[in-house]
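Of the protein chains in this complex, one is absent; all others appear in place.
Let's look at chain A:
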Amino acid sequence: MEKESKSKNRREFIQSGARLTLALALGSVSGLALSKVVKDDYVWQIDPFECTQCGRCATDCVMTPSAVKCVHAYDLCGYCDLCGGYFKPDANQLSTAAENQLCPTAAIERKFIEEPYFEYIINEDLCIGCAKCVEGCTSFGNGSLHLQIIHDICLNCNECSIARVCPSDAIKRVPASEAYNVKGDFSKKPES
């Protein structure tokens, strides 16, 4: 009887010792993590100046269609008639005919404002984030069209599946309070 209670005591001692060790381990992990914890949450966002318009945003997002959409920084737009983001390089005329459009889903709406200026509006529901227009606008125009992750669509995966395949590492975690890198407000970081 005495032997049994002895072994029981020993077992309990080991149990509580191990429990204390685990508690201390948990405490130190949380303490270490707390030393650099941030209250703000993270979201994923594209740095438009690092984006190379490779087209993977359209194919590698967990959402179909992608949570990456083209946004238009109107402040930077030249309102060109011959818009590099709207027309195919070999367009036969500057009209809204589908065969002239660069966008595979006709997500850009072209509207006449006054001679010789046209406004371009992105229809987010149609945009698939393929960056074809961004490429055109960046190489022939002002670069006012650029890709951004739209946060009411993005699921904010723990690791963004596009960021993993982004060839230029343009997709980064940003604080949720500054969730967008829209050109104009967001400018290229000076070379250090």
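Please note the rule applied: contacts are C-beta pairs under 8 Å (C-beta built on N, C-alpha and C of every residue); 3 or more make two chains touch, one makes a residue touch a chain; residues count from 1.
Here is the rule we use: contacts and distances are computed from a predicted model.
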Report summary line: Per UniProt, and picking from "1-acyl-sn-glycerol-3-phosphate acyltransferase", "Transcriptional regulatory protein CusR", "histidine kinase" or "4Fe-4S binding domain-containing protein", the hidden chain is "4Fe-4S binding domain-containing protein"
**Report entry** Contact footprint on chain A, counting only the chain that is left out
**Finding:** 15-16, 18-19, 22-23, 26, 29-30, 32-34, 36-43, 52, 54-56, 62-64, 71-80, 113-114, 117, 119, 121, 124, 141-142, 148, 150-152, 154-159, 161, 164, 167-168, 173, 176, 179-180, 182
